[in-house]
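Note that one protein chain is taken out, while the other chains of the complex remain in position.
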Amino acid sequence: MDEPLLEVRDLFTQFQRVDDVVYAVNGMNFSVAPGEVLGIVGESGSGKSVSVLSFLGLLRDNVKLKSGTAKFRGTDLLRLGRRQLEDIRGRDIGVVFQDPMTSLNPVRRVGDQIMEGMITHHYASKKVALQRTIDLLGEVGIPEPQMRYRNYPFEFSGGMRQRVMIAMAIACEPQLLIADEPTTALDVTVQMQILALLQTLREKRNMSIIMITHDFGVATNFCDRIIVMYAGMVMESAPLAEFLNNSVHPYTIGLKSSIIEVGNKNKELVPIPGMAPVLTKPLNHCPYVSRCSVAQDRCEQELPELLHVGNEHYVACHRIEEVGIHAK
Amino acid sequence: MGLVQFLIKRVIAILITIIIVLAVAFTLMHVAPGSFFSSANISAQMGALALQSPILYQKYLKMFEARYGLNQPLMEQIVQYVWHSLTFNFGTSFENPSVPIITQLKTAFPISASLAVGSTILSIIIGIPLGVMAALKRNTWIDSLLTTVSVMGQAIPSFVSAVILVLVFGVWFPGLLPVNGWGTPENAVLPIIALSLGNIGVVTRYMRGSLIEGMRQEYIRTAQAKGVRYWSIVWKHGIRNSLTALVTVIGPTFAFTVVNTVWVENIFSIPGLGTLMASAFPSDDIPLAVTSVFILSLMVMGMNLLVDLTYGLMDPRIQLK
Amino acid sequence: MALTIGEVSTQKVLRRLQSNMAWRRFRRNKLAVVGLGWVIVFVIIGIIGPYIAPHNYATTNFLAANQPPSWNYPFGTDNVGHDMYSEVIWSVQNALEIAFGATLVSFIIGMALGLWAGLRGGVADMVIMRLVDFMYSFPTYFLDLILVTKLGRSMGPILLAIGITGWAGYARLVRSLVLSMRHGDMVEAARSLGASPAHIARRYLLPNAMNNMVVALAFGIPGDLTVMAGLSVVGMGLRPPLPSFGNMIAQAGSNILGYPWLMYIPAGIFAITLLSFLFVADGLQDALNPKGGY
Partner (left out) sequence: MQNSAPLLSVEGLSKQFQVRGRILHAVQQVSFEVVAGQTLGLVGESGSGKSTLGRTALRLLEPDQGNILFDGIDLCKLKPKELRSKRKAMQMIFQDPLASLNPRMTVGMAIEDAMIIHGMRSSLERRKRVDALLERVGLPQSIAQAFPFELSGGQQQRVGIARALSVQPKLIVCDEPISALDVSIQVQIIKLLQDIQKEMNLAYIFISHNLGVVQYMSDMVLVLYLGEVVEKATAQQLFAQPSHPYTRVLLDSILKVPESAARRKRMSVPPGEMPSPFAPPTGCPFHPRCSMAVDRCRQEKPHLQNVSPNHEAACHFAVSS
């Protein structure tokens, strides 16, 4: 396999709140190969966004602890100073956020906002950057870009705003694009347009994408590899084919049988009982144990490790053998 | 195009406000029982004359009535008064009948205006960097110090800080700066300081709050994701956006500054509108009192108009509405 | 998380818990606590003042005029021999009447008009908001001056004047609170339950607007105190010898070079009082409207 573009090992992130500490990410491990599209799937509070934003230094300032390594092309991002990290953000790694309305500065022209990154990184001169901004707007599918670059965000529709965000993220031709729930705020038809756009851009540039989403449909149709997160941990990680056919973790299986889809009217929906744990204490056992149908004593005592079970397939479960056999 | 329409609308609104205020003030001052012009008051003032010399009394009464238009129907009096005021024809005061009020205003108004405007500008110039500092050093000792000091500045009225300044520069260190009068640039120093303390507090606190709020917005994170340098983010996305919001507090702040000017002028014996007012009100010199109020209110309304315009120019979302 | 409390009267317990949380946040703000202490002392002096003041505020004694602070006259005397100590004590009472009386008048007018405008909408809203804009477009202090000229320079008229000119801010606040809630899911849910407008106002709107209102009220008090004293500065405050901080400060101003103590003490106490009210208001703001978790 290729040398990974990004390799994250043992990442921990904690937040200080007024009265307590939130253990948001509890030992996250994953890597992204050049050109790969990785999907990180999880429910709210599973730490899927936090884990990625934390090594990019994009979290608010109440982070209490950040540990582990996040090697991007050999450089550990967690060891970089603010200035060095700024050099990488926007130039080598672009980010698209969920809500394009609040993620754009409402009182600055979109053209200026797109040019800002290029000028910061001395990627292009002002004049070139302007031309490139217009080209980018055209490339992401905004009609009449030579007029529209002077508009303000509120003059665009939701889908168009997200296109502007994407143009901004790819302005300096990054090798890695992080898309944090980029279609969650959008209607299904627009979601499809945005995903199609991302796919085209990726193919043209051969950049890697990390797609953070709570939507299994989006992840499985868009990504090459899927990571399922729960309580700040990776529960299961597998290449798409393996994930679709052989996923074994009780949580993954529970989620799969909770998905309500068109055409599955007769599918038996099996709800996962209970709710996600409150992460105000360090984890010392499997976080899924209280909701798991196959849990044993051991699951309440030990934290499961992420183990390789073959075919680039990783699972964090004490009951892996029993479950695995059961699932097949 | 939208802006011109907006401007016309606002000017009309101001005109209506002024007319209402003038009409109400006139009615209150001239007609309501107990006013200077009520028959009870007139007979009390001139009763003795009526007994001594009824003819002279009648003559004086006629003159008095003609002079203040009392012989006309009330509605006409009001209309006339409003029209006169709008054309800056204020007549003469009771105390000083030989000098038209407009002449008095010509010296007093520039003094008050320069104090109010000067201190507003000074407060903005000083308050913004202090507010930015407090916001960026949030929850440190610098922040607590700045916040506490600005609360104190806000809480202590200008007439109290003015007397403290008089105490300091009049009693403790006399001769350093003049503590009363007007005419030299030095004369303006202490009054402007007294006026500005509170406003600096307001601007600092507002700027702090709005910058903290602004730096929490998601577009800040977007700028960070683009790799934009910290200070560039603070300036381009934080401070610039906060300034737009700051413009909106300048209106009310200026209104309060004008009131404070009245007080400070009295403490430092500055011959501005406030001093005129302080001599007019207690001695029931109604034309002068109402006129000073009118001029000062006009100043406030003018500033409000300017503020609205600036806001309209700064925020593209308003322009296009 | 879900609380487990005994079976009895849990609602009251919870209310207490909630107010405890607010109190805990308030207590964290040291300045607010100190301010509250001073406000309490101030209120007590205001109530018992007439009984503890050694002299009547109007008692003059020319033999003891212009004395610096001494054992007999702790705050000194002025040019007609008023005991400043007694004068300060009497002034506290007047200040309190304004602080709570005038502010309350404004508050009640503002709340009523704001509720009316926000709930009824339409023409009522338009008229009230025009009135609010009107009150906002020039300093109400000038209106107070004109009103006091008309109504007279004693306690009642001044209180009334300040009260009936100061409501615009409260009205605007209540209206905006009501409007923000009126079209929100909470009120929609209550309406879909079949709640009457009166029920919605009483059980949903007012309880949720109250915290903001209390904070606004607290911020209003120092403002009204300042305006009252400001009337004295241009010679239109309480008619002397009625005692007020404004009068003392205005009078001392003219004698400051000769008898500075006449200024130190009243101005100092007045400033500390205003600060205390503002710190308390600030503390209430943090305690009642905490913004987000982190």
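Letters A, B and C name the chains as they come in the text, with residue numbers starting at 1 for each one.
One rule holds in what follows: a residue touches a chain if its C-beta (ideal position, glycine included) is under 8 Å from a C-beta of that chain, and two chains touch if they have at least 3 such contacts.
Note that the structure is a prediction, hence the values are computed from the model and not measured.
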item: Shown chains touched by the chain that is not drawn here; value: A, C
item: Which of A:165, A:255 or A:279 contacts the chain that the document leaves out; value: A:255
item: Per the touch definition above, residue among A:191, A:208 or A:237 touching the missing chain; value: A:191
item: Residues in chain A touching the chain absent from view; value: 43-44, 157, 159-160, 187-193, 195-196, 199, 214-218, 220-222, 240-241, 244-245, 254-256, 258-265, 269-273, 275-276, 291
item: Missing-chain contacts mapped onto chain C; value: 1-5, 10-11, 13-14, 18, 184-186, 188-196, 199, 203-204, 207-208
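Here is the rule we use: only the chains that are shown with their structure count from here on.
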item: Between chain C and chain A, distance of the C-alpha-averaged centres to the nearest whole Å; value: 52
item: Averaged-CA centre spacing for the pair chain C and chain B, given as whole angstrom; value: 22
item: Residues of chain A engaged with two or more neighbouring chains; value: 60
item: Complex interface listing, chain B residues touching chain A; value: 216-219, 221-230, 232, 236-237, 240-241, 244, 314-317, 320
item: Parts of chain C lying in touch with chain B, wherever the complex brings them together; value: 31, 133-134, 136-139, 141-142, 145-147, 149-150, 222, 226, 229-230, 233-236, 249-250, 252-253, 256-257, 260, 263-264, 267, 270-271, 274-275, 277-279, 282
item: In the complex with chain B, residue positions of chain A that touch it; value: 56-58, 60, 82-83, 86-91, 94-95, 97, 99, 102-108, 113, 116-117, 120-121, 152, 154-155, 165, 168-169, 171
